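Heads up: the structure comes next, in structure tokens.
Moving on to chain A:
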Amino acid sequence: MPDDGQGNGAAAPKIGVYVCYCGTNIAATVDVHELTEYAKGLPDVAVAREYKYLCSDPGQELIRQDICDHGLNRIVVASCSPLMHEPTFRGALFRAGINPFFLQMVNIREHVSWVHTSRAAATAKAKDLVRAAARRVRLHQPLEKRKVEINPQVLIVGGGITGIHAALTIANSGKHVYLVERQPTIGGHMAYFDKTFPTLDCAACILTPKMTAVGAHPNITLWTYSEVAAIEGYVGNYKVKVRRKPRYVYEDLCIGCQECVEACIYKEGRWADEFNQGLSKRKPIYLPFPQAVPQKVLIDHDACIEFKSGKCKKTCVEACGERMAIDFKMQESIEEVEVGAVILATGFKTFDARRNAYYGYGTYPNVYTSLEIERLINASGPTGGELMLRNGAKPRMVGIVHCVGSRDHNTNRWCSKVCCMYSLKLAHLIRERTGAEVYNFYIDMRTPGKGYEEFYDRLLDEGVHFVRGRVAEVTDWPVHPSEEGKLIIRAEDTLAGFVRRVAVDMVILSVGLEPQSDAHEVRRLFNISCSEEGWFLERHPKLAPVSTFTDGVYIAGACQGPKDIPDSVAQAGAAAAEALALIDAKYVELEPYTAHVLEEACSGCKTCVPVCPYQAISFIEETKKAQVNEVLCKGCGTCAATCPSGSISQNLFEDQEIFAEVEGLLAYA
Partner candidate 1 sequence: MHLSREGFKEEVLSSYTIWLCTCCYACMVECPKKINITHLMYALKTRAIQEHFYPKHFAIPVLAEEFSRMIRGSGRITESRLMVMVLLKTAFWKLLGFGHLGLNLLRTGRMRFEREKITRRDEITTLLDSVEVTRKALAR
Partner candidate 2 sequence: MKYTYYPGCSLKGTGRAYEESLLAVFRALDVELQELEDWNCCGATTYMSYDELKSYALAGRNLAMAKQTGNDLLAPCAACYLVLNKAQFYVKEYPWIGDVVSNALQAIHLPNDIQVKVRHPLDILLNDVGLDAIRAHVTHPLKGLKVAPYYGCQIVRPYALFDNQRNPTSMDRLIEACGATCVYYPVKTHCCGGSQKGTLPEVGIDLIRRLLTEAARNQADAIATLCPLCQFNLEAFEGEAGDSRKFNMPVLYFTQLMAIAFGMPLAEAGLQRSFVDVKPLLAEREIAYA
């Protein structure tokens, strides 16, 4: 005999059955009255009622009152899907003073009324289901939701504009943030841009104040040149190991004066400057870019002579002098921290234009990517802001090719969302600064954001040429003497109705956005999923864009899908808000339908351990038994089904409960 959940020892089950009309949603097909009368005759049913809308306040009150008046200790509600109202009715039970898990819902709406037309057949099916539920509910055990405390610290992975904004938002609320960035400076892609669309704000001018704020914020621990090595735990209680790569320069001693860079035995840079997209060279010791945060130099281990031969003059150390910030013996270190929530803001990478050989990137010197052009036109870039060809000449005709590596079944099928706008921005800046003739070759002009279409209008007035047609190829073979020495862009001008050859000096490829190359490794590390295209998977594309299926891990910015800066910042705020909501709740309640191992029966075969998608099962060496971490368990039931000795049981889905339900279904007569 089951316990009544009130600690009164075994008591006879007294079941209350409630059948809902749901207006006409159920009543139109199922004979509710007949069903209720039928329920009255089922074994152990003390009360059976019908009601128009059970989920309403009076409906719930009805149930609560009956429980008190009749001493009911098990409830069956025949109504809609549990997804809709299970919490509602559990609440009613709770308010009546009995364990909320003494409820069994029967779905006679989505599973009966909405999918059948014959009234007789539907009512008969509903009766079968209610009968089964009544048998099952007698065996329900009282369950308690577990409360787990939440660590108020947050880990943010990725220091681009998204990570920066999320970090500042959370830090400003008084919570502590660990911001981990794998590059030696924060800033992300936005730091490369010259101006941002559509306002043409200088990117660095709007970004650097935020970067500085991060560097100076008392609540932010900024770890650059670092990566997350391992993370374990569960929502509210994550243990993170962060690997800090050695700069060979002490961050707390370096003042960013760069005298070491000046003094380096290499008088000129010889290694591709990553920040300038390889268009200039840097030395082995370098500052990533002038506004880097932290404003500290670092040494490239693979470039510096000292690491190869140990015999360098070390003029850098000399120049550093009393500060003694340089240490060639520095090792990587591992920091261990505990956080309650994680926000992934790892951003994107650009499409490798070499993959589209027909556009000539890497073949013809004057074919550039958009990021390279951003550096060229930026005043702190390799040419001091002068747009010039590889030979130093000024281009007089420039072609901008949209949709490179986007909207293409051969490379990436998606639209990268930002390229039309940045192509327009580049067209405007180039036209303004050089007066060159600019041609934009596009498929569609996608300008949906605020002020974006107006920006396009402006360009139409500025005399930029627009050719609506996907560029077929960029070549250098001339058909006409005027084309010699130039790059020819061939595209069908669909508005004009014929194919055009446009000879230009410089071709700019508007490359699309892709997930980072190690997105899959990262997602596995954090126990979330990726979508088919490789972007981090959100819990719901419309209603939950910044949370994931792993509680406590949030995603924001371009790592979730290509997007522009305003949307990235909005998502950063959203993720920060959700993380703060989690933290401020102070503890998290976990659903109790978890699995547990019956130790006596467990044979230690370890079959269940790898089968858990949430890595919730571990094998305890001392006892040689499997153990389920109830906090990580999501109640999927896979282990319970897998266990060969049947020693894993799941709350609310125990074998006897399921058998009872099946018996009830089959007991027709």
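Selection rule, in plain terms: all candidates are chains of the complex that A comes from, given by their letters.
We adopt the following convention: contacts are C-beta pairs under 8 Å (C-beta built on N, C-alpha and C of every residue); 3 or more make two chains touch, one makes a residue touch a chain; residues count from 1.
Note that the coordinates shown come from a computational prediction; the quantities given were computed from them, not determined experimentally.
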Neighbour of chain A by the touch rule, complex-wide, chosen among 1 or 2: 1
Candidate 1-facing residues of chain A, complex: 457, 465, 467, 493, 495-496
